[in-house]
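Removed from the display is one protein chain of the complex; every other protein chain stays in position.
After this line comes chain A, so read on.
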Amino acid sequence: MAYLELDRVAKQFGAQTVVDDFSLSVGKGEFISFLGPSGCGKTTTLQMIAGFLDPTRGAIRLEGKDLTAIHPAKRGLGIVFQSYALFPHMTAAENVAFGLEMRGVPRGERAKRVRAALAMVGLSGYEDRHPRRMSGGQQQRVALARALVIKPSVLLLDEPLSNLDAKLREEMQIELRQIQRTIGTTTILVTHDQNEAMSLSDRIVVMSQGRIEQIGTPQETYEKPASAFVSQFLGKTNDFAGTIDRTVAPTQLVAGSWRAPAPAGLGGAVTVSVRPERIGFGDTGLSAKIITRIFQGNHWLFQCDSECGPAIVIRQNDGKAQPAEGDAVRLTWRSEDMSVRARAGA
């Protein structure tokens, strides 16, 4: 049974629909990411779960109980804000203790749980520090400890890592995942960073313009994108214009001088999507010329000019010789590595 359930939730501001028809069931202990560009409605959805906004339509249920009927202060959710929103006039320990104090936890137990929470995020010894005397990463950890110490039924993370530099962000991602695995709190992360979503989540909800584009595991959304938006938003992709040729038998899918047996159920103009790392150089296939070749340590990045427009190819640095800039090459890929969609407007 679903632990947290959003049932056709919608939010309108005046005439503008910000979130529409949002349905999702989250299992207990699951780590879910809402992924999408800014303005896609992911933060609005999070705020509706938190209770800072009321949904215009639809229901939000936690363990079968209607969550929208409960005041935000009584929902018992842990929230980490993008700006951390720590209380600057309180020490780290006082910040973490605040939620326990509101719950009437006795002083002795409170101190014990605060110490444990700060130790969990690696901040033992920082109890008496004020937030403004801490680094961004440390403030982030205090915010996490403050949200977790109340043993929330759901942990909501609103772009918590976006204010950290790249290296720290990666460290925090790993740590966040470990903490979440250890304590098993159901977690919802809002992010616009596809790497963050993929490395942290059990499932990703890809959103665009207030609607869900796809719900799936990181692999599913990457390998089998449900729409052009998903394939472009999650990693790099090559889109080639192709056609299905029915004049020959069996019918063939043709893109420039690349051809393969056509998948069933499609006809006419199609778009062929292939990830750059799934394209290889062969003897037959799409004719292309290499424009630039960039060495990136563990892999090579080729920008090519093909018959069907620009193409990106990534080849692992396996020590073998690679084509040089200006070389004419043939691009080839396996049928199972592409996704074919009917081309819009053609």
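Everything below uses one rule, namely that a contact is a pair of C-beta atoms (placed from the backbone, for glycine too) under 8 Å apart; a residue touches a chain by one contact, two chains touch by 3 or more; residues count from 1.
In this section, contacts and distances are computed from a predicted model.
For the chain that is left out, the UniProt protein name among "RNA polymerase sigma-70 factor (ECF subfamily)", "ABC transporter permease", "N-methylhydantoinase A" or "Histidine kinase/HSP90-like ATPase domain-containing protein" is "ABC transporter permease". Only one of A:A2, A:A59 or A:A85 touches the chain withheld from this view, namely A:A85. Checked against the full complex, the candidates A:R57, A:H130 or A:R259 give a single residue touching the omitted chain, namely A:H130. Per the touch definition above, the residue from A:F22, A:F98 or A:F281 contacting the chain not shown is A:F98. Even with one chain removed from view, chain A keeps its contact list with that chain: residues 50, 52, 72-79, 81-89, 98-99, 102-103, 130, 132-133, 146-147, 150.
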